[in-house]
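Complex shown without one protein chain; remaining protein chains in place.
Chain IDs A, B and C follow the sequence of writing; residue 1 opens each chain.
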């Protein structure tokens, strides 16, 4: 196997442009690190501020040419589209209400897209976007990055291989403390429903929890009985949501997300039980996967440890015992998307192992889930189809 | 302080009779061990089988006089009541449908009662029992034994002391794998609703989870939106239940219990978040209590470690670092009840620290919670008052 | 199987006398609780103080007859030996320098003995005692209680069954913080070498670590290269010891014990590696046993969980998932000794599973190990035969 599958296919790295994620942004730096880790992208253009001087300043700090430092995402797409050496791929990490606009602009310009979740703020936008992706044949990668962790992918592969038997019970929870105290967010646009979407907690983390459940189990959420609301005084956006779940195969589930749990950092957890055993994974110690088979001792699986399945091996760079973290999981999405993009551009089929990154369909299903939670909440918790 | 507060008050140990828990029973042996650990009881009579010969055989194996080995709980109460050295206390560990009958018989005979949960199978029975307890002035202890763990009591004391601030969010789950496979229970009466109660999973473990939540938070469950049902094929009793909760102070909660999680042993877990921090406790490692204060490093509290509050110190026999387990937690209920019983018999007030064992009111609230879950389930998950 | 094997053999419980462990003593209460848990002993006599009035006061608080509350261990042995209903067994929990005297007195009087570790303060005493035990045929149980934990016994059984292959490497450490600060001990006699023995840290906890290593591996320590000394200023007794080990089969080991690690509670840990895998156990979470087989996923074994071997099942009272603790491990020694004593008195062979409690030979080997550590330390760490 080549040391760099993108160079092997294209003779060069993919040219990447980013919109959003300027100075002070955690997620912007993360996207750029994720793009760099496996050397499949070269950053060539950016829009890091809507202020032209700041946009140039920040872009030059990253080593970009001044002419490719844009103050507007649409201008970036237009400018890059006009260059013979223009960006191949646009990565979007702006406030939620602009995801749709920049995604459509990029796709219209023939660029592949990597976009932060949630995909859009409305279902209509999501449907339009999915159509555009399908008609264009371009790659659309949605950064539900938790699915990039090697042990999450091991979990998915074990479920798919039947190691758990028939799936019967699922619990997923995402508990944070970042909004446990009254007051506005570090990112004030998040508190504005017009920009941040109809439910802050569901858009921020509920969509991750839903995606994780679907990714690991391969099942869909068919119905929810839910409540979403606010427990911190004076807050006007949602800070918790709970739901009971009925899955597409008849399994039952529990869903619980909040950003109001004082003192908790980033506790995303999933537990899946089937007829043959139970898997459990926690994001704060992502290098360990608990597997409790019925009638045999409990196991702890590790990346590239004994029993690693191909999808997990594909998703790890290390010899067992050398923990990978958040960056590597995030990078797995970028690197898989790069393989898909390069294969498409080379007119070849991509490695099937590289095709497990979240896409526009995942984005739509996430929005439909959020919508169903909100509808159930409005109907006194009645069971509601997703 | 005296080495044995019961002997200090009465000049002797309490005389204990047991009904149920014969050969092969885990819980029967546990009750007797719990009664022995702190030396506050002397076992004097038992009904260990409905077969007279077996009842005598088993009783004599425990060192009882043959004449005090009964084949019937009512006969035991009558026989002991007729003796000048008869039992002071009856401990009941029979199938659920006889809890009410034996409790009433004992109370009518002036005996204090220690009874397995659920307290009764019906609300009417529970109400009658609670009236009897109140009118008699006798002690009634319900063995929701998980509240006896030192770190559960530390959690209760920390909440009561305001260490968490205002309680906003609660998660409680109880996940087991003992009924993950089709087929009848080890205790077949549990599969018969007339004997085991209206919902096996709720009676067996849901009632524990509910009691734990109330014990730690000091709050009541005001409303539930719930589902209860069966995921294992061919089973006719409930094996899972989920609920969203609204607590008496407006806090929100998630509740999830199942006995169908293959490979899981006995995973009772609670997490409580307030405005100042989050507590988490797991039964499988009961000697550790996680406390994550807002804005300060996460802590792990241990029995008699730094920061131990009086209720927890009262509930532990050890120097820090010497883990206590299930038996010690169970024994705390027996020993506290003994202090209450001895104080009553001595005409004295009991040590307030000894009065945290579950009582008949807790039993009634547990049954009302089960009932509300079943009613909500029947109404498509609608929010239902407990 | 009978509900109480001692009653089955003798028709009654064993009559137990204790010397030491008066009011305020942690270990005294622990011995009495351990004796009670499985109902194989009845406490009939005690010497709880050298002050006669206090001895009677404390004994009566425990429910003893005043005439059987002694102020002197020798008087206790004499007094009980003179009674037709005198004690069968003497349990000794006095300062180390009197273990030998009371053990010999009891054995001379035909009593079986349960004795705190270290067995004696000198090798000569140990040799004399072992001869007496052998010539008398009486049972001598030394309370190296950590070997009573179900998962320690599972570890021993797995090693014996060959699950680890040939043993090659052993680490054992015992780290506490109880003497991290300058000043005298809670038990001042420990700071007096004449009473506490030649090396406080080795007698208090080093002997436990050594015994644990031998118990789990079935190997002897053949040679040591060691240092023992003091790190806390102003202390005059030893507070740490380290050693390299050569075991009887050629395996190598590391040994590290200290009571000067500020903030640490009671961190006894052992790790054993063989050609087929590695076991690890930690006292602070005693209900879990890590087993990492070569080439297969890491396992966590639990009491009565899948893969439990007979010695471990014999040593646990619970259904998997209900953790046992320090008391239950301690009680296993008492209960096994009771089976051995009762069998001897009944003229029968004891259940082989009950014969894994530490005995006088273990006590002698412990003293010889301490002696070798001290000799190696005196010789600049030279390798020294045990």
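In this section, a contact is a pair of C-beta atoms (placed from the backbone, for glycine too) under 8 Å apart; a residue touches a chain by one contact, two chains touch by 3 or more.
Every value quoted in this text rests on a predicted model; they were computed, and no experiment measured them.
One of C:231, C:349 or C:378 touches the chain omitted from the figure, and that residue is C:231. Checked against the hidden chain, the listed residues A:51, A:67, A:124 or A:284 yield one contact partner: A:284. When the full complex is taken into account, the listed residue touching the unshown chain is A:8, out of A:8, A:123, A:161 or A:349. Contact with the omitted chain, checked across C:175, C:213 or C:386, is made by C:175.
For chain C, the residues in touch with the chain missing from this view are 164-165, 168-169, 171, 173, 175, 177, 180-181, 225-227, 229, 231-232, 240, 242-244, 250-254, 256, 258, 260-264, 271, 273-278, 291-295, 298, 380-383.
As for the chain not pictured, it touches chain A at residues 2-4, 7-8, 12-13, 23, 26, 29-30, 32-33, 36-39, 58, 60-63, 176, 264-267, 283-288, 302, 305, 317-328.
Within chain B, the residues in touch with the undisplayed chain are 291, 295-302, 305-307.
Simple rule for what comes next: only the chains that are shown with their structure count from here on.
Per-chain Cα centroids separate chain A from chain C by 55 Å.
For chain B, residues that reach two or more other chains under the stated contact definition are 264.
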